[in-house]
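With one protein chain withheld, the remaining protein chains of the complex are depicted in position.
So, chain A:
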């Protein structure tokens, strides 16, 4: 009999950073270009199976999507209270979006959850030139990683459109929660290179505009 654990995960981040798309991709395996902005919050759950040698665990992720409009902030604690994990999203091609990450981190740490594990998630890799997209990276990976390290947070990159890194992200969240070390879980730095959809622009990858 598998052990079953339940945990609450909350997604935060600036409006338009792709929180809802990330969840929709993870839960329903679909992607649409225009997702209505979240008003209030949304709730969904999914079970993750973890196998480590002989040990098997089931983790039920209760995932809370929130509104990106930070002026709704007084509502936010309602959603992120008791979260064991927070995924803070930003659009890799939008500097303003990245600038808001710190706001949400402070919000979370200062107001409610000291014990909450943090994941910084750069979204929309499909838009980046290095993956064949039209836009440039707005913030370099080294900058984000340095910031993440300071917070003791993990940094991942995803694309809801090309379904890149999403299952891994939630698996990582579940494993961390259950106290598993995923054998296939890459170190933070390597997580960037996980499942690269487009290998052609590897050289460009290290370059960044900031």
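Assume a contact is a pair of C-beta atoms (placed from the backbone, for glycine too) under 8 Å apart; a residue touches a chain by one contact, two chains touch by 3 or more; residues count from 1.
Following the convention adopted for this analysis, contacts and distances are computed from a predicted model.
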Missing subunit (named according to UniProt) among the choices "Rab-GAP TBC domain-containing protein", "Translocase of chloroplast", "SKP1-like protein" or "Structure-specific endonuclease subunit SLX4": "Rab-GAP TBC domain-containing protein"
Hidden partner chain, touching residue among A:3, A:69 or A:143: A:69
Which residue of A:4, A:30, A:78 or A:146 touches the chain not shown here: A:78
Contacts of chain A with the absent chain, listed as residue ranges: 6-8, 15-16, 32-45, 62, 67-69, 71-75, 77-79, 81-82, 84, 96, 110-112, 114-115
